[in-house]
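One chain of protein is taken out of this complex; the other chains stay put.
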Amino acid sequence: MIHIPDFAHATTVQVIFCFLAFITVITAFLTIFSRNPIHSAIYLVICFFSIAGHYLLLNSQFLAVVHIIVYSGAIMILFLFTIMLMNLNEQREVHRPRITRLGAIVSFCLILIVLITIFINSKPIVGEYDSTGEDFQSIKVLGKILLDEYMVPFEFASVLLLVAMIGTVLLSKKEKLNK
Amino acid sequence: MNVSTILIILLIGAFVTYFSGDKLASKVALLFSLAALVCSIVLLNNYSAGENISVINSWITQPKISFALNADGLGLAMVLLTAALTPIIIFSSFGNEYKNAKAFYGLILFMAFAMTGTFLAADGLLYYIFWELALIPIYFIALIWGNGDAEERRKAVVKFFIYTLAGSLFMLTAFIYLYTKAGSFLIEDLYKLDLSACEQLWIFLAFFLAYAIKIPIIPFHTWQANVYQKAPTVGTMLLSGIMLKMGLYSVLRWQLPIAPLAAKEYMNIFIALGIAGVIYGSIVALRQKDLKKLLAYSSLAHVGLIAAGSYTLTLDGLRGAVMQMIAHGFVVVGLFFAAEVIYRRFETREIEAMGGIRTQSPKFTSMFLILVLASVALPSTFNFVGEFTVLYSLSQVNIWFAILGGTTIILGAYYMLRMFQHVMLGETNSKTFADVSLNEGISFVAIIAVLLFFGFYPKPITDLITPSLETILQVINKN
Amino acid sequence: MGNILNQIGIENYIFLSVVLFCIGIFGVLYRRNAIIVFMSIEIMLNAVNLLFVAFSTYHQDAQGQVFVFFSMAVAAAEVAVGLAILVSIFRNIGSISIDNLKNLKG
């Protein structure tokens, strides 16, 4: 069953959600359709911010903060730097053949339909939502879980990041050696 | 002490040989192979004394695979064959210089290890692992130390490798299917399975493909002659003396008891295939120019007869097949060694280029003649005992099988004597031919002694293998 | 404090992330610029992350969020390496259009 928000009696939360969702989807679209990569990047930042807003809405403040730092901060800066480094602009984009566009649209529609059909077909969700009352999203709880149960993956994540870092350095360095 | 000892000796031997350096390698390998022979004789003693020398350990729990080595008379007979032939084969190579000898001899021992494992394994997957393991050393031996044009050799050897591997994959599929049915790879559990006729047919065919290529039964033999020709003689001996027997042994141990209904139903077809191999191999052997190729085709003819005997599903057929396996193992190793001895002196394998050896080296000629005669199953050699028993069992199935299979007596004599005449007799070839050296002589005498002894007194072998063959027949005839 | 999803409903989050994910796919297929393709991939990743968080709230369980952490870490690493690769490709062939990357042609 699709839960259609009752706009006439929308609560604040609902309004915020709709607003955020609207921004998210629009900016996502704009990211893809912008001819200028820099514009795309900026739309993507907005998109990420709105997703962070969703996180806040879902009461995961810490995650929202991290998200902003990692995505909007680190990753997006990387993107922007790269774009600027390559000095990309809209002229660079080659002409897309019609078949590509058609294919993209077809598959977009297809996967959308498939996924939505799946969710509609799935078991309807019980309307009531539990609330344990525990502040499970606080940094304290998260930290405990992360360093208790997920200790090993956590360490692996750090190794992964280290390796990625080294890899990045090597990738850029090798180029210089060749020259 | 149980049968795993012999495997351990061979495996350790392979590594020690590899690390002992090129100079010592051959001697170390001989030492270890002799140790394995002694060990197998001791084990045989223990077995005859009624001691349990089998091993069952669980190895992998999921899926359920056990490290199970079952030593019954049949398995022990084959192990003894391997253990007796390996030292002879190693010893026979003493006259040759091999580059990177440590790897060469290490691989030989490793191959002996794998083949022994195949003969002993009582767990389907373990057996499969050993079966495939045996392929790896011979691939390298033939590829690296072989003779002839490198490119052609590579082609022949790769063909052999892929061909046998492809056949074995069908066997693996069959084993996996059997596992889903039985929930275990252990041979007893597989014997107990009650499969429908249709299932049995497919399993039988899957096994058949693996074994027919290995044995080889026509029309799956095309790899054989080329590989025999290209491989170094040691490799050829290992292939023809022992590795072929893996296929034949497996027919008795795995194929027939697991799919008895199919075996009974289509018996005649498979016997006919075996006999077709006899006639075809003999006829093709008539006009071979290369000595090793001729021997390869003669081998094809003989194993065809053995296979036909196995598929008769009678005690005689099975017994004859096993005896013939052993006899053929020895005789073919001897013949290939003779080819090698000639090659050492003449540096050729072309039959036409030889001749007149008898005048210059009577001892070698006598030994070669005895081997030739054993190969054509002259009474009083072990081959005769085997061939007679097999032909008798064939005559019980259908007298025509015996008559057609019996043509090996005529055609075999024809091509072997023709070869003997062109290689050994006639006017003296201008090249000098030194008579056998002591080392060479020892190998020959050992082989000939075995053949003649069991030719007159095959009872020890009969007694050894009969109980286990009876057990197998019981499984075959359970329903 | 009550569950926020009482007011919004998990379905809406699901649909939001499905739409986001499909936009990501669309972008990957539609654009030829490798950087935009990358961005589309990030959008897809975020769609999934969002769903994780939503379900974490739904189940009142912090594990979903932990997973998001890890996915962020992976994303960060991926972007770092990926962009480095892009840069070196750009240096070599002077373009980052994926149409030019046809070395996989058999």
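Residue numbering begins at 1 within each chain, and the chains themselves are lettered A, B and C in the order written.
Rule of thumb we're sticking to: a contact is a pair of C-beta atoms (placed from the backbone, for glycine too) under 8 Å apart; a residue touches a chain by one contact, two chains touch by 3 or more.
Basically, contacts and distances are computed from a predicted model.
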| item | value |
| --- | --- |
| Choices "NADH-quinone oxidoreductase subunit L", "Urea ABC transporter permease subunit UrtB", "Multisubunit sodium/proton antiporter, MrpC subunit" or "Heme ABC exporter, ATP-binding protein CcmA" - which one is the UniProt name of the chain not shown | "NADH-quinone oxidoreductase subunit L" |
| Touched by the hidden chain, restricted to displayed chains | A, B, C |
| Contact residue for the chain not shown (choose from C:29, C:45 or C:87) | C:29 |
| Residue among B:421, B:439 or B:474 that touches the chain left out of view | B:421 |
| Hidden partner chain, touching residue among A:15, A:69 or A:118 | A:118 |
| Residues from subunit C at the interface with the omitted partner, ascending | 25, 28-29, 32, 98-99, 101-106 |
| Chain not shown, touching residues in subunit A | 100, 103-104, 107, 110-111, 114-115, 117-118, 121-122 |
| Residues of subunit B (touch criterion as defined above) contacting the omitted chain | 159, 162-163, 218-219, 221-223, 225-226, 280, 283-288, 314-316, 319, 356, 358-359, 362, 366, 373, 378-380, 385, 388-389, 391-393, 395-396, 399, 402-403, 406-407, 409-411, 413-414, 417-418, 421, 424-428, 456-459, 462, 466 |
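As a convention for this text, only the chains that are shown with their structure count from here on.
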| item | value |
| --- | --- |
| Where subunit A and subunit C are represented by their mean Cα positions, the distance between them in whole Å | 5 |
| Chain centre separation (subunit B, subunit C; CA means) in Å | 61 |
| Centre distance in Å when subunit A and subunit B are each reduced to the mean of their C-alpha atoms | 66 |
| Contacts with 2+ other chains: residues of subunit A | none |
| Subunit A-facing residues of subunit C, complex | 1-16, 18-27, 29-33, 35-36, 38-40, 42-43, 46, 49-50, 53-54, 56-63, 65-66, 68-70, 72-81, 83-88, 90-91, 95-97, 99 |
| Contact footprint of subunit C on subunit A as seen in their complex | 1-3, 5, 11, 13-14, 17, 21, 24-25, 28-29, 31-32, 37, 40-41, 44, 47-48, 51, 54-55, 57-60, 63, 66-67, 70-71, 74-75, 78-79, 82-83, 85-86, 88, 92-94, 96, 100-101, 103-105, 107-108, 111-112, 115-116, 119, 125, 128-134, 136-137, 141-142, 145-146, 149-150, 153-154, 157, 160-161, 163-165, 167-168, 171-172, 174-175 |
